[in-house]
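As you look at this complex, bear in mind that one protein chain is not there, while each of the others sits in place.
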Amino acid sequence: MAQFLAQTSLSGLAPELALAALVCATLMAGLPASGRRYWKLIGPLGALCAFALALTTVPAVEAPGLIRVDGLSIGWQLLIFLAAVPFALLLRGEDEVPTALMLGSLLGMGLLASAGNLLMLFIGLEFMSLPAYLLVARGARRAPAREAAMKYFFAGGTGGSLFLFGLALYYAAGRTLAFSASTGPMAEAGLALMGVGALFKVGAFPFHFWLPDVYESADPELAGFLSTSMKAAAVLLLMRVAALSPHSGFVRCLPWVGGVTALFGALLALRQQRLQRLLAYSSISHAGNVILGVGAWAALGAVPGEASSIYYYLAAYLFMSNGAFLFLRQTGLRERCEVTGLSRRDAPGALLFAVLLLALGGIPPTAGFLAKLLIFWEAIKAAAYGPVILAGAAALASLGYYLGLVRQMYLDEPLPAQAAAPARPGDRFGSIILAACAAPAAVLGLAPWLIGVFSRLLSP
Amino acid sequence: MQRIPGGFAFLPWPVILLFAAPVAALLVSFFIVRPARPRWTHVPILASCAVIAACAIWILSLVLFQNWGLDLPLGGWMVAGDWLVSYGVRVDGLSASVLAMVSIVGGLIHVYASGYMAEDPGFARFFLAFHLFFLAMIGLLLSNSYIQLYLFWELVGFASYLLIGFWWQKKTARRAALQAILTNRLGDFGLFLAALILLAVFHNTRFALIFPAIVNGHYALVSLVGFLLFWAATAKSAQFPLYFWLPDAMEGPTPVSALMHAATMVTAGVFLLARSWPLISTVPVLPDLIAVVGAFTAIAAGIVACAKKDLKRILAYSTVSHLGIMVFGLGLGEVAPAVYHLITHGFFKAVLFLCAGNIAHGLHQPTADLDQVGGLRKKMPFTFVCFTVAALSLGGIWPFAGYFSKDAILDAALHRGPWAIVAGVLIGVTSALYIFRMLFLTFFGPSPRQKGGEHIHEAEPVMAVPVGFITLGTLLGGLLGHSFSTVIKSGWPVAQPIAALPEFSWSTFAVGMSAAAVGAGIAWVIAFVNPSFDWEWRTKYPALESALNSDFGWKPFVRLATAGVVALANAAGFFDHAVVDGAVEGAPRVAGAAGEQGRRLATGRINDYVWWMLAGAAVLLLAVMR
Amino acid sequence: MLSAIWAIPAAGGLLVLAAAGRWPAKRLALAVAVCVFALSLALPWAAGPEGLSSLAQAGPLWAYGIRYSVGLDGLSLVLVWLTAFLTVVSLLSAWKQELSAGFWASFLFLEAACLGVFLVRDLFFFYIFWEAVLVPMFFIIGLWGSENRRHAAMKFFLFTFFGSVFLLLGILALVTMHHSATGLWTWDMAVLRGPSSGRAAVVVFLALVVGFGVKIPLFPLHTWLPDAHTEAPAAGSIMLAGVLLKLGVYGLLRVALPAFPEVSWSLLPWLGLIAAINMIYGALCSMAQGDLKRLVAYSSVAHLGFCVMGILSRTPEGLAGGSLQLLNHGLSTGALFLLVGCLYERGHKRGLSDFGGLFAKAPWFTFFFGVAVFASIGLPGLNGFVGEFMSLAGMARVLPILAIAGVVGVTLAAGYALPAYQAVFWADPGPGSVSAKVTELDWREKSLMWTLTLLMLWIGLFPGTLLSLLDSSLRGLLL
Partner (left out) sequence: MTWAVWAVTGFLFACGAAMIVLRRQLLAMLMGLELMISAVNIALVYYCSRYADGETLASVLLIIAIAAAEAVVGLSLILKVYEAGREVETESLQELKG
C-alpha cells in the first residue's frame, strides 16, 4: 500500500476522492429526517464538482502504478461527469439512495478511467456496474424495472467473469497486470475475453441483448445516463484493452464487430414500436460506430492524442442521447405512434426532437454528422474498408427511423384521438436541460476545430 | 468569287435586309400589330416579302452579271476556346438561284394567303408562323456551314409543324403535324450526326473549307457523313423510306402546302444534297444509291398519285415523285439539272397547289375531291388556264419550264445505261399520266360520277393575281436555262466545276415527248373514252386499290414500326417502375423485414442472452486465434 | 462578400420564421431572394482586376486541413445566377397560394444551401452544404406536396442520403489518399488529387461518382427523381429540377474529375455508356408516362445525360457545353415545371388525358409551353440545342459511338415532348377533363415566362458570353 501511495500523486485522484466523500455524505444525510432539502443538491453538485476537479487535474508524468492519470483518463472523466449532469439534476425518488448509487457508479467510472492496470480496470468495471443494477431496479415502472435489472445483472456478471478470465489469461501470458503488450495465443485469448467484457458493456452485437431491455424499462433520464456516461466509460475500457496490443487479432476483429453492430442495431431499430427501445437499438448502432473507431484507432497505433475522433463521437452522443431520452421524459411519450403529428400539438418540443433525431442520424451541420465523419475517416485511415461500408449502410438504415420519426411528427396527420389530447407540458427545469442538450447537438458539427482541442486534451 | 474577311460591316445591304426585314416584320407583327389589329398582321409581313424578293433578285443579278459571291463568317455562335462554331452567310450561284425562286414564289404565296386565309380566326397566327418559315428558309439557303444549316433546317421543320397543325382542332391535322415533325426529326438525326462528325474531323463545318479538303484528301468517316446527309435529305425531301409524312402534311392550309410542302421547304433536302455534292460525289456507291432511291420514289409515288382522288393528295404524291426526279438527277451526277428542276418545280407546283386551293376555296372546303369537281374550265376559266400551263410544264411538254429541267435530267439518264433509261421513261409516263388525269377530270367533263363543282366561283383577285404571276414564271422559266447554267457555276466551292445544263438533243426530246404523250394518252382514255373507269376499277380490283392506298404496304409497315417504338417505350417504363424502382422501393422493405426477423433473437430470457454472449465470445476467440 | 451570398438567404429564412405572423412572410422572402439575385448579378463588378478569383476568401486552418474557404469562377458564377434566379421564379410561382411562413423560409434555406455548395472550396463545408440541401427539400416535398408526398419525401431523402454516404466515404478516402501521398492534410478542392491509377483510385472515384450520380441522377440511381418531382409542389419542382440536379454535375466537375483525371479518363467508356443510357432510357421512359410531371422528370434524366456526356469528353466544347446545359436545363425544365404547376393549380390534375384543347382558351399558356417544350427538345435557336450540340461535339471527338447514342437521344426527345404537348393543348378534351377550369396565365406568370423565354432565346442565339465564362474556368479545372 505504501508503494501504491508513493507511486500515485493523490491529486490525480481528486475527483474520485471527492465522489467517495460525497457518497458517504449522501448516505449520512439520509439518516435523519432533517436536511432533506440538501441531499437533493448533492447529486448534481457531485457530478459538477468531479467535473471541475477533473478539469484541474494535471496528468502525472511519473511511471504509472495502479492509477494512471494521463490525457485519456482526464478527458474521459470530463466526459463521464458531464454526461451525468442531466441525470443528476433530474434524479427522482424520495430518498437519498439513488443519489448515492449514482455517485457510486460515477466513482467506479472515475476509477476505471484512471486505472493504471488491468485489475483496476476490473474493479472500476464492477464498481460502476453494481450501483447501475440497483438504479435500474428502482425504475418507476416496477415490474419491467425488476426484470431488466435482473437481466442486466446476469449479463453484466457474465461479462465481468469473462473479463476476469481474460485478465487471468493475459496475466499468465505476460506475468504482469500492468498495461503492457504481450504476445502468444494465451495473450490473444486473454485480450479477446477482456475485450468481450468491454464490448458487453459498450453493447456490441451479440453481447447487447440486455441493453434494449434495460434502456426500455429504465426511466428515460437513467437511460440517458447509461447510454452516455456508462457507455463512455465502457468505451475507454475497450480502448485500454485494445491499446494493450495494437497488432493483436482482437484489434483486427474490432472494426468488423463495430460495423456489424452498427448495422445490426440500425436494422433492429427500424421496426421498433416503443420509443425507448428504439433509442436503445439506435444506441447499439452508435456503439457500433464507436467500436469501429476504437478498432481503427488501436490499429493505427493507439496514440492517445489521436483518440479525438472517438472522443468527439462520445461528446456529441452525450448531447444527442441525453437530449433524446430527456425529450421522452419531458413529453411522457412511450409508443412510437404517439409522436404522430406532434409538430401541431407541441411545436417547440417537436423541433427539439427533430433536431436531436437529425443529429443522431448524422445530418450536417449537427454534431452527429461530424462525429460519424470522424469515425469513418479514422476507419479509412486504418484501411478498414469493409467495416466502414457496413457502418455507412447502418447510417443509411438508421435514417429510416430517425427520419421516419421526423416524418411522423411533421408530415403525418395525427390520429383524431391524439389531435384532441393536449400536449403534456414537462417541467420547465427539464425543458431547459433538454434545450441545453439539443443546442450543442445541432451546431457542433460546424466546429471541426474541436478536434484539435480534444487532441491536445488527450495527449499526455 | 471574291473572299472578304468576316464581320457584319462587310455584309452588303441586300444580304442584311434579307434577314433584317423578316425579323423586323415578325417582331412588329407579333408585338404591335397583332395585339392591336389582328387582321392587319400580314401588312408588315407582306412588306417584308417585297423587300426580300427585291433583294433576292438583286443578289441574283449580281451573281449572274458580276459573278459576285460571298462567304462570310459573322462572329461566334458557340465558342469554347479555340473551338468555334460561327454564324455566317454564303451567297453563291446555288443559293442565289434557289433563293430567287423561293422569294418570288414565297412572296406571291404570302399575297395569295392574305386572301385565302382572310376568314380564318387564326389569321395572325398563320402569318407569323408562315413568315417565320420564310425567314428560316432564307437562312437555310444562305448558310455557310452545316451547323447553321441545321439551325434553319430545324426551324423550317418547326414552322412546318406549326402550320400542318394549324387547324389543331382536327384530329387528322394533329396527327399529321406530329408525324411530320417526328419523321423529320428521324431524318435530322443524319444531319446532326453528320455535322458532329465533320466538326470532329475538320474542326469546322464551313462548306468553303471542308469541301476542298475532302476532294483533295482521304477521310474515313466522310463516307458515313455522305450517307447520313442523304438520310437527312430523304426525310426533308420526302424520299423513300421517309416520304410518308408529306402526303399527310396536306392537312395544313393550302398556301402552306403550296409554299412549304411543294415549292420550297421540301426541296431543302435536294438543296442539301446539291450543296454537299462535292462531298457526296467522293463517296463510293452513294451517288448510285441516291439515283436508285430517287428513281424508285419518283416512279412509285407517280403510280400512287394516279390512284388518288383528293386534289391535294394527287399533288402531294406528285411532289414526292418530282422530288424523286430531282434526287434521281442528282444521283446521276447532274447537279445543275436537278437544281434547275427544283426551281421550275417550285413554280409550277406552286401554281398547281394554288389552283387546287382556289377550287377548294371556291367550294368553301379545306380540300376538294375529284368527285366534287369536273368541268370547271367554264366556271373557273382563269384557274383553268393557270392549271393547264402548270400541268403542261409538270408533264414535261415543250416549251414549258418543266420540259427543260426534266429533259436535262432525262438526258443524263439516257447516257447512263438501260436501267436509268427505263426509269426516266417511266417517270415521264407516270408524271404525264397523273397530271393529265387530274387536269381532265377536274376541268373537263364532268363525268357522270362527278358533281361538277356546284356553286363554285372564280378566285378573288387577291388570290388570282399571284397565281397568274407564278404561272408567268412557269411559262418563262424554261427560257432562262442558259443564264441558270452561268449562275449555278458561280462560287462552286471546289475547283472542279459542275457541268452546265446539257445542250438540246433531238433524241432526248423525242424520248421525253413521247413518254409524255403516252402518259397523256392513257389519261385521255381514262377521262374521256371510259369516263367511269376511274371509279369502277376501285371496286373491281380491291387488292390493287388497297395496295395503292397503303403505298404498296409501306404505310402499314411504318405504323408497325411506330407501334414498336411505343411498345419499347412502354417496356422501358415498365422496367423502370418494376425493376429499377422496385429494387429501390424493395430495399427498405427488406431492411425492415430483416429488422423484424432480427427481433426474434431477443427472446427475453436471461439464459438466452448469456448464451449469446458466450457464443459471441467463442466466435471472437476463434477469429482471434486463427 | 461571397459568404454573404449564402448567408443572406439563410439569415433571411430565419427572419421569415421569426417574423411569422407579424410581417407577411412571402413578401419578406421574395425581398430576400431578389436581394440575393441582385447581389449575385453584381458579383462580376465586385471582382477586382484579377477577375473573379479575387473574390476568394479563406478562414483559419482548422484541424486536419479543414478550412472554411469560398471562391468564385465562371462555373460557380453561372450556377449562382441560376440558383438565385430560379429561387425568385419559384417563390413567385407559388405567390397566389396561402402558405405558412415555413414554406417561404424553406426556399430561402434551400437557396442558401445550394449557393453554399457552389461557392465553398473546401470539401468539408461542401459536404455540409450538400447535405443541408436535403432538409428544406424534405419539408417542401413532404409538407406542401401532393397526395403521395410523404412517401416521396422519405424516398427523396433516403435515396439521396444513400448517395451521400458514398460521397462522404469517397471524400474521406480521397483526403486520406492525398495525405498518404503528399503528407499534407487538406480538404481544398483545388489541391486534392487522388492516385493516377490502381484499384483504390478506381474505387474511390466510383464512390464519388455514385455520390454525385444520385443527385444528377445517373441510371440506375434515378428513380427518386420522378417521385420527388411529381409530388413536390410546383415551386419545389422548379428548384429540384433547376438547381438540385445541377449539384451532382457540379460535384463531378469540381471534385471527382479534377481529383482523378487519369482514372476518369480510363473509365470514360463506361461512364459515357451510362450517360448514353440516361439519354435514351430516360427518353423512352418519358414516352411511357401519362403524368405530365413524371414525364418532365424523366426528360430531366435524359437531359442530364447530355451534361454528363459533355463534361466527360474533357474537350473545351464538351465541358463548356455540358456545363451550359446545366443552365439550359434549369431554365427550360424550370419553365416546364412552372407551367405544369400552373396547370395543376388550376385543374388539380396532372395527367395527360386530364386536359385537352387548351389552345382555344389559353393561347399564351400554349405559346409559352411550346417555347419550353421546344427548348427542352433542342430546337436550334433556343438554349437547349447549344448545350446538347456542344456536349455531343465534345464526345464525338473522343468516342464517336457515344455521340451517336446521344444523337439518338436528341431524336427521341421529340417523341415524348410533342405528343404530350399536343395531348394537353391541342387534343379534344376527353371525358373527365378539367380543361374547363384552366384559365389563361395571369400577368405575373406571363412576365415570369417572358423572362425565361428571352433568356432561352438569348442563350440559344448568343451563348458566347456565358460560354467564355464557363470555358475559362473549366479550362483551369480540367484541361
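Chains: A, B and C, in written order; residue numbering restarts at 1 for each.
What we mean here is this: a residue touches a chain if its C-beta (ideal position, glycine included) is under 8 Å from a C-beta of that chain, and two chains touch if they have at least 3 such contacts.
Bear in mind the structure is a predicted one, so any value in this text is a computation, not a measurement.
S.K.: Using the touch definition given at the top, which of the shown chains does the missing chain touch?
M.R.: Taken over the complete structure, the missing chain's partners among displayed chains are A, B.
S.K.: Which residue among A:16, A:96 or A:213 touches the omitted chain?
M.R.: Candidates A:16, A:96 or A:213; residue touching the omitted chain: A:213.
S.K.: One chain is left out of this view; which of A:171, A:200, A:264 or A:312 touches it in the full complex?
M.R.: A:171
S.K.: Tell me which residue among A:148, A:196, A:238 or A:391 touches the hidden chain in the full complex.
M.R.: In the complete complex, the chain left out is touched by residue A:148.
S.K.: Contact with the hidden chain only, please: which chain A residues?
M.R.: Against the missing chain, chain A presents residues 119, 122-123, 126, 130, 133-134, 137, 142-144, 146-151, 153-154, 157-158, 160-161, 164-165, 167-169, 171-172, 175-177, 212-213, 216-217, 272, 277.
S.K.: Touching residues of chain B against the unshown chain: what are they?
M.R.: 599-600, 602-607, 610-611, 614
By our rule, only the chains that are shown with their structure count from here on.
S.K.: So what's the Cα centroid distance for chain B and chain C, whole Å?
M.R.: Whole-Å distance between the two chain centres: 37.
S.K.: In angstrom, rounded to a whole number, how far apart do the mean CA points of chain A and chain C lie?
M.R.: Inter-chain centre distance comes to 42 Å.
S.K.: Quick one: which residues in chain A touch 2 or more of the other chains?
M.R.: 400
S.K.: Could you tell me which residues belong to chain B and also touch two or more other chains?
M.R.: 588
S.K.: Spell out the residues on chain B that touch chain A in their complex, using ranges where they run on.
M.R.: Of all residues in chain B, those touching chain A are 588, 591-592, 594-596, 598-599, 601-602, 604, 606, 608-610, 612-617, 620-621, 623-626.
S.K.: Would you tell me which residues of chain A are touching chain B in their complex?
M.R.: Residues 150-151, 154-155, 158-159, 162, 185, 188-189, 191-193, 195-196, 200, 205-207, 209-210, 212-213, 248-250, 253, 257, 264, 267-272, 397, 400 of chain A touch chain B in their complex.
S.K.: Considering the complex alone, what residue numbers of chain A touch chain C?
M.R.: These residues of chain A touch chain C: 308, 358, 363-365, 369, 372-373, 376-377, 380-381, 388-389, 392-393, 395-396, 399-400, 403-404, 406-407, 410-412, 445-446, 448-452, 455.
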